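With one protein chain withheld, the remaining protein chains of the complex are depicted in position.
Each chain carries a letter (A and B) given by its place in the written order, and its residues are counted from 1.
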Amino acid sequence: MKLLMNLVYILIFPGLLFSSVFGLWLAGIDRKILARMQKRVGPPVMQPTYDFFKLMGKETIIPDNAARSTFLLAPYIGLASLIVTVLFIPIAGIQAFGGVADIVVILYLLTIPSLAIMFGGSASGSPFAGVGVSRTMVAIMSYELPLILIMLAVGRLAGRGFDMGITFSLEKIAQYQAANGPNLFCWSMIPAAVAMLFVIPCEVGAQPFDVGEAETEICEGPLVEYSGTPLAIFKLSHAIKMFVMTLLFTALFLGGISTGMLWLDVVIVLGICAVVTLVCMTLAHAITARLKVEQMFRLFWTVIAGLALLSLILVWIGI
Amino acid sequence: MIQHFPILSIMVLFLGAFLVVLVGRSRIARTAVVSAAVLTSFALMVALIKPVMIDGQIISYWMGNWAPVSGYAIGIGIEVDALSLFFGLLVSLAVMLSGFYSFKYITQDDSPDLFFTLYLMLAGGVMGIVLSGDLFNIFVMLEVMTFAAVALTAFRSWNPNAREAAFKYLVVGSLGSTFVLLGTALVYGQCHTLNLAQISGLLSVNGINPTMTFAFALLFTGFGVKAFMTPFHPIAADAHAAAPSSVSVLISGVFTKTGVYGIIRVSYFLFKSMGMSSMQTGLVFIGCVSMFVCVTMALNQHDFKRLLAFHSISQIGYILTSLGLCSAIGIAGGLYHAINHTLFKGLLFLTAGAVLYATGTTKLEKLGGLARRMPQTAALFMVGAFSISGIPPFNGFVSKWMIYQAAYEKAAETGSIGYAFVTVIAVVTSVLTLASFVKVGQSVFFGELPVELENVKETPLSMRIPMWIMAALCLLTGVLPGLMQQYIINPAVRATLDYKGYIDAMMGEGYAAAHLADTVPLAEAKYTFAGAWDPAFWLVLFVIVLLGVTVAMMIGKSGRGAATAIADDKHDTFFGGEKNTFSQVGGGDLFWGFKYNFRRYLNVMGNAHSGVVNDYVTWGVIDLALIIVYCFIFM
Partner (left out) sequence: MIKKLIDESMAKSPWVFHINAGSCNGCDIELVAVLTPRYDAERLGFKLAGTPRHADIVVVSGPVTAQSKDRVLRTIAQVPDPKVIVTLGSCPCSGNVFKGSYSVVGPLDKYVPVDVSIAGCAPKPEAIIDGLALAAQIIKEKREKQ
């Protein structure tokens, strides 16, 4: 019975099926609203889904220079780790697998999809991929510092409700928010929330921080030699990652909202995810250009880390 | 019977060394002697797990049966508690696996009999340090170990880098040994005994007077030199790069741990000074500096083994930081990271050795695309790289998690935000470690294969087997941390915090109670690890998801078998329409954005690591002076 419940969690909700559907929907409304912002009609909201299925129908060409097993296996490892991440984040009170210290687990699990793209790109043996790998890794180095500062700040804030003084568990953060109101409404959390809004597009690889996968400059970077089903899985991972990151934002800053009806809670959470996507990804994409890699690194380690550090200090001194 | 096991475990290695000198010419005899020696040593250590770790016994043994006379210890004592056994297991495991690897590896060099003699002497010396209960005995074994390591570094004497590295190692290593000797002499002058347990008991009675503070600073720095803490780390880079790979495994995995072991014995047992917050801050500071400086230096390196060496010291920085926190979970995290480090760093050095064996070079610019010719070595490298970066489900993740939790809990406990920054530095170092290994992966194993390396072959089987064993252990210790903690780590943590038991076991019951005045209390030996998380379970989950998704792989068409195919345009790399020429993006060109932003800092660091041994000795002495001043102010 427990095994069946776990299988449902893994494969249907909030696992593979739910994340895929909702992730692709988020990617779709991102493109549609972007088009509307640019005074165009834009593709239908189902477009990423069409893209995914079309790619499954294409031939997979494996270049001679590529390390075969890594090349083929990398997309699936990225997808699997994203699904595992989703299972650790509470959606409207449902958390498939909880532990006591899951923030650290999520932090590390979130690097695995980027790592999968990097190793897949490396394995394809193309020099464009080499450059893309370098830039993607610099992107990871950029956002990890603010992200850990944000997580420590939220952990300290939520830990006030428990005797440890700090907490790493998303479940406990949700409980704290259910008792004291969403974290975003504390003064000390506002810099952290703004920092998180910058971290999200960098992690997802959306403009203006998509230098790792710069489309025309380095011919799609690590994905240059991918075609067919592996590419489809990478695009799906990209969509699911949007979902996971916005869900993490919701869990950290706007959790604890409960109206009593489960389906309504889930809808509210999904709505917040959509709004966050529009604010930090679509809006930024529409009005800015792509940052160069050293500019991005400097931005994250000075301004964004500074905001998150400000939040940590404010929480520490008790505001 | 079991009280003879520790001394036998040391002696069998030395005996093996002497026998190899006699029969070394014959390959079969040499292999047999070495295998027997390392296997016996390991087996004896494993046999001690049940009595020492599970039942909590402490084995004490007086050499030559020279028991204490009228309350003073005059003989050399061997005392094995759970902490010593922990390090003993770690050492004998690394020695055994690296020894088996060496059989084939050393065929590319000459005088293999001399190699194994020195190897077994090094192993015996290290075992002697971790199992010994006598301060001067530790010093003697330290010297045996240092000289064997120096000789092994210079083993490839045709290489001028090796000779230079060995010289630097000799000078700075001797500096460390001198500090330890001075400290020992001072302690002997004060306590009139050399037995660790008795010194521990007496020092609390006499109190910490200025002579003893000076001795503490000397001993601490001396063992710190052996552990390659900053600023003694540059010689480690040279030594690791020049030594044969199986020796690098020992230097990084085992040698440095003796330094850590020495620091634990000195701080936690002899002087019991770890309870003071000033000492904790000091050690945590040294650890953090080690971590960060070495990982940023590593990003600049062009040689595979030098890069691994810098990472080695960075991970030792993690262990020192965690031990400096002086809480049960901190010590547990530090010890867990110690054994994980031996495993994954050993695996990485063995992989580097395999690459050197197959291609003859470890320079990142000359390598590339080896994953197609050496797929198993590439897979083993990836296991090692993921472990050191702390990616679940491998072992690095568990120990790093414990260290973050320990640091942040300390921050909450003391209310000081400084420890929160320790957590942040630890995480950032972890990410930079990951960056380094992505760089190595891209430069060495992936990317394009240069024409000169078209014919390299996969690593020989006898070299691959120890690597697979290490990789399997990396995965197991990551997936089953509960078992590891219950049987191996927790007894060692309890032993670290229980110096009274240590004293009593050696000097007889009641000695501790009679002599110990009130000292600064250390931490409680209980902790709740944030592991209500059952990793074996979600590894299964991971596999299920992976399987479920791999089914979708059947839908698309799969490519052709590249091994037998004729090169054609369709399967060539996309190059903007041009024919594919060799243009590997090598290690030196990666991470430009990071290097550009840190260019001033990296310049300063690069110039500081000048390679001149006089500079290193100067820093060492200045560092000793600073530590002495710090100890006098705060102790």
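Operating definition for what follows: a residue touches a chain if its C-beta (ideal position, glycine included) is under 8 Å from a C-beta of that chain, and two chains touch if they have at least 3 such contacts.
Remember, it's a predicted structure, so these values are computed and weren't measured experimentally.
Novice: Per the definition of touch given earlier, which of A:Ser142, A:Gln207, A:Ser227 or A:Ser311 contacts the omitted chain?
Specialist: Reading the full complex, the residue touching the unseen chain is A:Ser227.
Novice: So one chain is hidden, and I want to know which residue out of B:His4, B:Lys50 or B:Lys570 touches that hidden chain in the complete assembly.
Specialist: Spelled out, the listed residue whose C-beta touches the missing chain is B:Lys570.
Novice: Out of A:Leu73, A:Ile89, A:Ala158 or A:Cys219, which touches the unshown chain?
Specialist: A:Cys219
Novice: Could you please point out the subunit B residues that touch the chain left off the display?
Specialist: 555, 568-570, 572, 574, 576-579
Novice: When the complex is taken as a whole, what residues of subunit A touch the one chain not shown?
Specialist: Counting over the whole complex, subunit A touches the hidden chain at residues 35, 38-44, 47, 49-54, 56-61, 128, 215-216, 219-220, 223-228, 231.
Note that in this section only the chains that are shown with their structure count from here on.
Novice: Quick check: in the complex, which residue numbers of subunit A touch subunit B?
Specialist: 6-7, 10-11, 15-16, 56-70, 72, 76-77, 79-81, 83-84, 87, 97-102, 104-105, 107-109, 111-112, 115, 118-119, 122-128, 130-131, 133-135, 137-138, 140-141, 144-145, 148-149, 152, 155-156, 159, 164-166, 168-169, 219, 224-225, 228-230, 232-233, 292-294, 296-298, 301, 312-313, 316
Novice: State the interface residues of subunit B toward subunit A in the complex, per the touch definition above.
Specialist: Residues 369, 371-372, 375, 378, 382, 390-392, 397, 401, 404-405, 408-409, 411-413, 417, 420, 423-424, 427-428, 431-432, 434-435, 438-439, 441-442, 445-449, 530-533, 538, 541-542, 544-546, 548-550, 552-553, 555-560, 562, 565, 567, 570-576, 580, 583-585, 589-594, 596-597.
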